[in-house]
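Every protein chain except one is present and positioned as in the full complex.
Letters A and B mark the chains as written, and numbering starts fresh at 1 in each.
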Amino acid sequence: MLRVLQDLFRYNREFAIGTILVLIVLSLAGASFFSPYPPQDSYVVPPDVPPCWGHPLGTNSRGQDVFWQLTVAMRNSLLFGVAVAFLSRIISLVIGLVSGYAGGVVDRVLMSINDTFVVIPLFPILTLFYFMMHDHMSWTLLALAMASLGWPYDARLIRSVALSLRNREFTTQSVFSGMSTWQILFGEHLPYVLPIVLSTTMNNINWSIGLEVTLSVIGFTNIETPTIGTMIYWANQHTAMVAGIWWWVLAPVATVTMTFIGLFLLSVSINEFVDPRSRLVRVGG
Amino acid sequence: MKSVTTKSVSYCLAASFVPAKRVLKRLAFSLVGLLFGAHAFAQADFLAGIPRNEVLIAENPEGRITNSTWFNIWVVNHGSNSNGLQQLGMDTLWYIDADAGIDGVWDNSLASEKPTYNSDFTEMTVKLRDGIFWSDGVEFTADDVVYTVETQMKNPSMVWGPAFLASVDRVTAPDKRTVVFKLKRPNSRFHSLFTVRWNAAWIMPKHIFEKAPDPTKFDFKPPVTLGPYTLKSFDPNGEWYIWQRRDDWQRTTLARFGEPGPKYVAYIDPGPPDKRVIMQLNHELDIIHDTTPEGMFTLAKQSPSSHGWFKGFPYAHPDPTLPAVILNNQVEMFKNRDVRWALALLIDIKAVSLASYRGAATISAIGVPPTGLYPKYYFDPLEDWLKNFEIDTGKSKYKPYDPGAAQQIADTLRPSMGNQIPSDPKEIAAAFGRGWWKPNPQVATELLERAGFKKSGNQWLKPDGTPFSITLLVEGDQRPVMTRAGTMIAQQWRQFGIDAKTQAYPSDFFPRVASGDYEAALAWSVETWGGHPDLSFFLDSWHSEFLKPPGERQPPRNWQRWSNPQLDKIIEQIRAIGFDDPKGVELGQEYIKLAVREMPTIPLMSYNVFTVMDTTYWTGYPSAEKDPYTNPVPNWANTKYMMVKLKPAAQK
Partner (left out) sequence: MKAYALYFVRRLSQFVLVVFVGINIVFFVTHATPIDPVEQAISSATQFGHSDPQAVEIMRKALRELYGLDGTLPQQYVRFWSRLATGDFGPSLSAFPTPVSVLIRQSLPWTVGLLVTSTLISWGMGNLLGGLAGYYRKNGLLKAVGIAATGLQPIPSYIMALVVLILFGYIWPILPISGAFQMNVKPDLSIPFVCSVVMHSILPVLSLVLITIGAWFVGMRSLVSNIVTEDYVVYAELAGVDRRRILTSYIMRNALPPQLTGLALSLGAIFNGAIITEFVFGYPGLGTLLVRGVNSGDYSLVLGIASISIVAVAAAVFVIDLLYPLLDPRVKVE
């Protein structure tokens, strides 16, 4: 396994760049545990200082060090994104595999439910959900809400793969050899489905962070917790772009771009690696 | 069939690539040419058909109007108040200015003199002006006033219907110029319903509304106006409204002061605060209603033609509203005055001012806003009393008032802001305020301990043993400066050992506060006339007869649900005297002293509005130093007085 990774790193440039970017982001998030300033406090350092030695990314109008705020923000946003992606993967995997394999009535019912969720406008439901909860709204609840709304696209994708797998020879063989449905689904089919799941996970992390940013910009999340979204929210509150405090906006945007590109490159290169034909193309065959 | 569709689509897409290089080049050139042409086009005609130097462009803080074609301002949830309708189109009996007024604080607008009451305030007589005409040529008479009151009393879902129903028994017009109100109960301030402080009961045109089958369903489009402007055109999507000066402007009440300068006035929705700054830098927005402190500082730095109410720091106009920490006095932990005072002594107003307004705040320690003429009536006379005010904790005696708090804020800002910060003590008092309470954790500790609170480790505990925690409600991004203040205050309480946090509640904020379902909130329950010292505008509603029990909605404005028999006595005494009686100021001062002793809310500062005016196309705006003749904030109906003072700027 380690050999494979090493080879990938050495020969596949996309994998290399992706890994480096993701490692940078992860170490940023990890650095948050060493922050010298309590993350929720404001006016701990002089405000609006451009990047310099003492403050590598400058300070913002709230008197916080942008670099250390960024580390905490990255950690929270990543945790949030991964949690949402993880939870919604589970749902979409189960529904997609079962639906594609079982076919018939089960498939139709599940896909109807799926389509209903596709069709419901996400934004108004989330805002309404926020108002229903208001006092009890927390990041966990928001993650659960978004996970329960973010699975339908990928469930359909997984289902189409499962559909094609159903008719393959090895499936019929497994059925004849007496494997249970669950064994077939998760023993035989899962490995085929995983590459798609990987790339959709990256998409999903990006989607959930993006939605979190949208909601935070409008102020619907807990604005005292530093996340990428709330950093941008506060920057807008202080009209940072017009006031010339560009480093406050650039830092979270650049970091989230790095995260996205890194995860994307990783998933693309893993996808390519797993599919033997494209691996051949890379080698030049 | 199937092949044709995909084939054509894909062919179009791909086939365009090869000659694409050539086509792209040509496209690029023509695009650039088009854009340069567009540049010229955009600069020349910001408003189609109206020369830029004939129109005053102001911000409507309501943003985009949902009910955009609706001009019936008398229905709740009508279209808009401040799209120019109440500022330029409406008129009523009297106006009180938040500042000095063009010719004194009080203006008899449609009325020709002040109201006359009988001896026990159960009857009010009004004399009206002559020669005032509606924009369609019909003369304004007392019948319009009677119609306004009677129609709204018949339809209590109209805005002033409930207010009239509560007070008016009968209204009659003995002749064309006189209106007589017979009241249900003595009300020495009944006239305030018709006295504009931001808005008031506007007069309806009888000859238009009596033709409508149902006044609550009539859209009044286009509006027939009594003010000096009529509606020229508007956006069906509610983004802009353009008003035009009436040709017969001499037949309106504003004509007493001269001809309105701008031929056209446009009220627009300029979007987020960043965009407002950009638009004024482009000279496409003459009056910004409000922006962030940072936006204000950017404009001050980059645009020499833009100025605020003050020439220098803090630039903003202090509106006669008093943001404070509203404590819910019906919540168990806040019932004890010692606890409330302790919380006040933990707040460092300098840090709060810096965090919220970047220092551009006008602080106030007492329960009236430091604006308009109030320094003369309330702040200067009470300064000595405040300096000598003493708290007795049982263990020690302490004088909490620090008269130099505002001075210290100014001193903190001077190194970075230079001579934008005044040095003259009088100017500092006008701009930054006077004193505030000195933070003292030791005294706060003694007060809390006397109230039965205990400190366990780093955490304070209530008398019943549970942790002392406070949730401070803030409005969120609808009111960013107040949100920042709240965040800083919660942080200071936290540093002391109280489990304090803020909660942003952007949409349903005031109804939530009214419901009583909160512990503390950063809001305001004090709003005053500004120019006139009478406090009944807010104080009357603080009487305990209006106090609701916990769980029921509290009517405005006693959000803190405070009740005190001494307060009731003061209010009843005010009710018994006339509006201009000088004893009113004495009673007002007694209220202030009582509020200091009891600390039902913790007053912070005035509501500073960063209204920025651009002198590129128009000059003559009100300003604190040169001519404080009205409130520059353009959504106040009082800004109609700006129109006569504005003159076209000399073109460079």
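Observations
In the analysis below, a contact is a pair of C-beta atoms (placed from the backbone, for glycine too) under 8 Å apart; a residue touches a chain by one contact, two chains touch by 3 or more.
Just so it is clear, the structure is predicted and the values come from calculations on it, not from any experiment.
Only one of the listed residues, B:58, B:224 or B:278, touches the absent chain: B:278. Contact with the chain not shown here comes from a single listed residue; of B:231, B:344, B:430 or B:514, that residue is B:514.
Contacts to the hidden chain, counted on chain B, fall at residues 1-2, 5-7, 9-11, 13-18, 35-36, 38-39, 41-43, 45-50, 64, 66-70, 75-77, 79, 155-157, 159, 161-163, 165-167, 192-193, 197-200, 216-217, 232-233, 235-240, 242, 266, 268-272, 274-275, 278-279, 281-282, 506-508, 510-511, 514-515, 537, 541, 546, 553, 555-557. Summarising the interface, chain A meets the missing chain with residues 108, 112, 115-116, 118-125, 127-129, 131-132, 134, 153, 206, 209-211, 213-214, 217-218, 229, 232, 236, 241-242, 249, 253, 256-257, 259-261, 264, 268, 271, 275, 277-278, 280-281.
Just so we're on the same page, only the chains that are shown with their structure count from here on.
Chain A makes touch with chain B in their complex at residues 40-43, 61-63, 131, 134-135, 218-220, 222-224, 233, 236-245. Those residues of chain B lying in contact with chain A across their complex are 272-274, 277-278, 291-292, 294-295, 297-298, 351, 354-355, 358, 476-478, 480, 483-484, 487-488, 491, 501-508.
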